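Structure record follows, encoded as C-alpha cells.
Note that this complex is displayed minus one protein chain, with the remaining chains in position.
Think of it as A, B and C in the order they're written, each chain with its own count starting at 1.
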Amino acid sequence: MLVVMQTQATAAEIERVVQAIRDMNLTPHPLPGAVRTAIGITGNIGAVDSRTLEVLPGVMELIRVTKPYKLASREMHEADTFVRLPQTVIGPGTFTLIAGPCSVENEAMILRTAEFLRERGVHLLRAGAFKPRTSPYSFQGLGLEGLRILTRVREKTGIGIVTELMDTDNADAVEQAADILQIGTRNMQNFSLLKRVGKAKKPVLLKRGMSATLEDWLMAAEYVMAGGNYHVVLCERGVRTFSDHSRNTLDLSVIPPAKKLSHLPILVDPSHGTGKRDHVPPMALAALAAGADGLLLEIHPDPDHAQSDGAQSLDFAAFDHLLESIKRLADPLGKVIN
Amino acid sequence: MLVVMQTQATAAEIERVVQAIRDMNLTPHPLPGAVRTAIGITGNIGAVDSRTLEVLPGVMELIRVTKPYKLASREMHEADTFVRLPQTVIGPGTFTLIAGPCSVENEAMILRTAEFLRERGVHLLRAGAFKPRTSPYSFQGLGLEGLRILTRVREKTGIGIVTELMDTDNADAVEQAADILQIGTRNMQNFSLLKRVGKAKKPVLLKRGMSATLEDWLMAAEYVMAGGNYHVVLCERGVRTFSDHSRNTLDLSVIPPAKKLSHLPILVDPSHGTGKRDHVPPMALAALAAGADGLLLEIHPDPDHAQSDGAQSLDFAAFDHLLESIKRLADPLGKVIN
Amino acid sequence: MLVVMQTQATAAEIERVVQAIRDMNLTPHPLPGAVRTAIGITGNIGAVDSRTLEVLPGVMELIRVTKPYKLASREMHEADTFVRLPQTVIGPGTFTLIAGPCSVENEAMILRTAEFLRERGVHLLRAGAFKPRTSPYSFQGLGLEGLRILTRVREKTGIGIVTELMDTDNADAVEQAADILQIGTRNMQNFSLLKRVGKAKKPVLLKRGMSATLEDWLMAAEYVMAGGNYHVVLCERGVRTFSDHSRNTLDLSVIPPAKKLSHLPILVDPSHGTGKRDHVPPMALAALAAGADGLLLEIHPDPDHAQSDGAQSLDFAAFDHLLESIKRLADPLGKVIN
Partner (left out) sequence: MLVVMQTQATAAEIERVVQAIRDMNLTPHPLPGAVRTAIGITGNIGAVDSRTLEVLPGVMELIRVTKPYKLASREMHEADTFVRLPQTVIGPGTFTLIAGPCSVENEAMILRTAEFLRERGVHLLRAGAFKPRTSPYSFQGLGLEGLRILTRVREKTGIGIVTELMDTDNADAVEQAADILQIGTRNMQNFSLLKRVGKAKKPVLLKRGMSATLEDWLMAAEYVMAGGNYHVVLCERGVRTFSDHSRNTLDLSVIPPAKKLSHLPILVDPSHGTGKRDHVPPMALAALAAGADGLLLEIHPDPDHAQSDGAQSLDFAAFDHLLESIKRLADPLGKVIN
C-alpha cells in the first residue's frame, strides 16, 4: 500500500501517518520526493481498512497495491484450473458448449433438447427450474417439479445439467439435481448464497454481475473458494453501460485480463449478452476467437413460443449452423470442442 | 405497446404481425405512415413477452408503453405513501434522519450512539449485525449477537432500529429485532429475499442496486408490495459509473422522477454515495434541497477506529454541525425534521 | 412518433395534444386503450422538437419511432457501401488492415514501417502528425512536418496514408496528404469538423465517441454524408464504462447492430480499445470473428521507446504472429484480407 501526502503536508503530519501505520503492526517506508512525500507500507495488509489512513490530515490519497483475492489469483496458483465433470472437462485448450432453453417448460421439450444436443456431441444442458424475473408477475419457473424433470432427462440421456440456484432454501435440492450450480448475475454478490455453494460438492458457474469490475468478480469467486469449493467457472454475460444497441454490453475484452489475473476457466453467454438471436452467432464466434473456454447458449425447439427469453434463443437449425462455424474456427485457434 | 415495421416491410409481413397480436388476445391498431407502418396494441399486455413480436420478419423494433409496475406506481395510487413507525413517520413534508455506525461492534458503542441520537431528537438508529463485505476475509458482523445488542439498546433508549437482512435464513430473527428491514444494494434483485420481506410485518428500506434503472428499482419494490407489504421506503445510495472521483456516483437527480412515477418515500445515503466523510455534509444538504424525505447517515463515536467504513463515517461533532445546517434549510424548504 | 397519455388524462388534455400535433402540420391518430390513450403521429416528423409535446398536461411520455439518420441508414440504402481507395477497398467480404505507429516520430521509422507493411501485403499505414493528447505537456505531434514525411513515404512505397485531422485550420493540408481522413474519438461530435470533411474529396474514418450510442455515431456519419461525402468508414475503439480492467471497454457487440442499421463498413481498433499490447491479438481475432471489415492497429519498430502509446503497440514480430492467426481465420469466416 502507498500513502500519498499532499505537497504542503507538514513533517508532523507525515510523522502521524508513519505512527498510525506502526500502530497497525505494519512497516512504513517514507519516500521523500521533489514535490511530495509518499509512504510505502509493507506487512500483512489484508485485514486493514485502508481508508482510515486516508482521512488523516495531510494525506492526499491512499493507493492499494496488493490484490485482495488470493485463491482465485494466478499469482498464488499459476497452473490453469480444469473443472472436471462426469460428462466432460472445462478449461484451456477446450471449448465447452452448454445449451438449452431459458426455463424448464415441460418434460417433452427438455428431453427433445437433450437428445438433440447429445446427437451433436454436446455434453451439458442448461435450463432453469427457478427463474429470477424482474417482474413478480412473470413466469417464475416450475421450481422443484422442474428439478425432477431435469433429473429424469439426465438419467435417460446421460446429459449433464447446469441449472440456477437462487437461494439457500433450495440449495440441497438443486445441488442434488445439477452437475453445475449456476449463480446468476443478480446474485453475484449475494454473499450468503456464495458461502453456501462454497460448501457444495458440485462446481459453480459464476456469472458476472451487471456492474461488477473484474476484481469484484474474482472476489465473488474467492468467497466460493474460501468455503472450500475450488471448482469455479466464470461466465461473462454482458454488463450495463450507457450503450443501448443491445440488452447488455457483452464485454469480451474481459477475457484476456481475466486469464492473466486468474487461473479459473471463463465462458461467455452471448444470448443474455446481446438479447437478440440474430446477434448471438457473431458474438459466439468472437468469444471463441477472444480466448473463451466455452459458451452458454439459449436454444429452444420453438423460440417464438418460449415462455421466457424467446427473442434471444436460437432454434435447432440456427444452432446447427452456428456449430458448423465453431467447428471451422476451433482448430485454427487450437481449441477442441467438447 | 407499439410495433414499428421496417420501411420496406411487405403487406404480408404486416398482416402476420397483426395476426400474431390477435393470437395473444390483444387488439392491433395498424397506423400507416408516410415512411413506415406502426401497429399500436391495446389490451391486457402485462403478461406478454413482447420480444417474441420483435423477431417476426419486417419488424424493426418494439416499443413498450405501459410501465410494468402497478402497486408502486403513482398512476395507480396517486396519494403519497407515509410509512408509519412506533417512533416516527417517513414521507413528504418531513425529513427523517437515520444515523449510526456501519456495523454493531459492541453494546457500549451502540448504546452511546443511541443516547446521543435521542438527545438530538433523532428517532432511528442504523447498524448492521449482518454485513455484506466484498471480501470473505473482512469482518462479517456480529450476527445474532449483534441483533441481541440492538434489541437491548432499543429497550433501554426507545430508539427505532434499521438493520440489514441478507438472507431468508435469518429473516425471522431480523424481523423481530428491527423496526425497518434494510435490503442492501447488492440484494436489490435477490428475488427470494424480496418475496420474503413481502410477507414481513415490518417496513422495508430498499436500497437502489448499483446499476439499477429507476424502473428496475420500482420493480423490486413491486416484488415486496406484491407479497402484501406496502410499507416500502426507497433509498438512493450511489450508482456505478465511469466516474472515479468518489466511491459511487450519488444520483440525486433520480429524486424528482421517482417522486413523479411513484408514491413511495425516498431517502438518500450520502455516506455510501460519496465514500468520504468530508463530502457527506454537502451531499446531505443537496439531498434535502432536491426533495428527499430523509437521510441514512453513517456516524461513529470514533470513526478512525471503526471496524468498517470509518472513512465515510462522521464523528458526533461533525454530525451536530450537519444537523445545524439541516435545521437552517428545512424550514425554507417546507420540511419538518423528524 | 407516439404520445403516451397518463391514465388519468382528461378528454380535454387529449384533445389539446391532438390539436398541438395538427398545429405542427402532422396527423394525430388517437389510440384509446384499456388503461390509457396513446396518440400515434404520422407525417414529416424530422424537424419537430418532439419534447415540446412532452410537457403538455396529461402527457406521460413521448416515444420517437423514426430513426433520425437517413443517408447512413440501411433502410434508405440497402446495399453495402464499399469505400474504394487507390490502394485497396474497404467493405464486407474483405478484411482491411491499417497499421502503424501512434505518431510520426521521424522519417526513418515511418519508412521502415511502411516497407515492412508493404512486404506483408498491407496497403494502408496509420500515423498521426497532429496528436490529440489529454495533457498539454505531452508530445503533440510533428504537425505539418509530419505530413511532409507521410507524403514522401507514400511516394516512395505506394502505401496509403490514414492520418488524423483535428481542426479545420489544417484541413487542406491533411486532405492533401491523406488517403483517409481520420476523425478521432474526442471529435466525433465536433460538428464544425464533421461539416468540413463532408466537403472533402477523401474518405473519412469516423471513430466512435467515448460515450456515443450507436445512434449518436450514425448521426455523426450523417453530418459527413449530408455534406456530400458518402465515403465514411466507422471505427469502434472502445467506450467508457465503469469497467477498469482495460483502458476502455472495446464494444465488439456493436458490430452486428451497426451492420443491421447501416450500410457503412466498420473497422475495430483493438490497440486503443484495450490499451495493452498483450490483449491486442485476442481482441483483433475476436473483431474478425464478430464481422468487422478490418482493423486499425498500432505497431512500432521499437515500442518500448515510442514517443506515445508504446504500451499498446505491437512490435513487428508480434504483428507477424497476429497476421498468421488472422490468415488462418479469414478463410473459414469468408473474408479476404486486403
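General observations
Just so it is clear, contacts are C-beta pairs under 8 Å (C-beta built on N, C-alpha and C of every residue); 3 or more make two chains touch, one makes a residue touch a chain.
Because the structure is predicted, anything quoted here is derived from the model rather than measured.
Summary of contacts with the chain left out: across A:63, A:108 or A:336, the touching residue is A:63. The chain omitted from view is touched by exactly one of C:78, C:155 or C:304, namely C:304. Contact with the chain not shown here comes from a single listed residue; of B:2, B:194, B:283 or B:323, that residue is B:283. Taking the whole complex into account, chain A touches the unshown chain at residues 2, 4, 6-8, 29, 31-36, 38, 40, 42-44, 60, 63, 65-66, 75-76, 78, 240-242. Looking at chain B, the residues touching the absent chain are 211, 213-214, 238-239, 241-246, 249-258, 260, 273-274, 278-279, 282-283, 285-291, 325, 328-329, 332-333.
Summarising the interface, chain C meets the missing chain with residues 46-47, 49, 51-52, 54-56, 68, 132-138, 166-169, 186-187, 189-193, 195, 210-211, 216, 219, 222-223, 226-227, 239-240, 275-278, 303-312.
Heads up, the rule we're going with is that only the chains that are shown with their structure count from here on.
Centroid distances from chain A, each centroid being the mean of CA atoms, peak for C.
Bringing chain B onto chain C by least-squares fit of CA atoms involves turning it by 180°, to the nearest 5. Centre-to-centre separation of chain A and chain C, using mean CA positions: 31 Å. Chain geometry summary: the mean Cα position of chain B and that of chain C are 38 Å apart. Annotation for chain C: residues 211, 241-242 touch two or more other chains.
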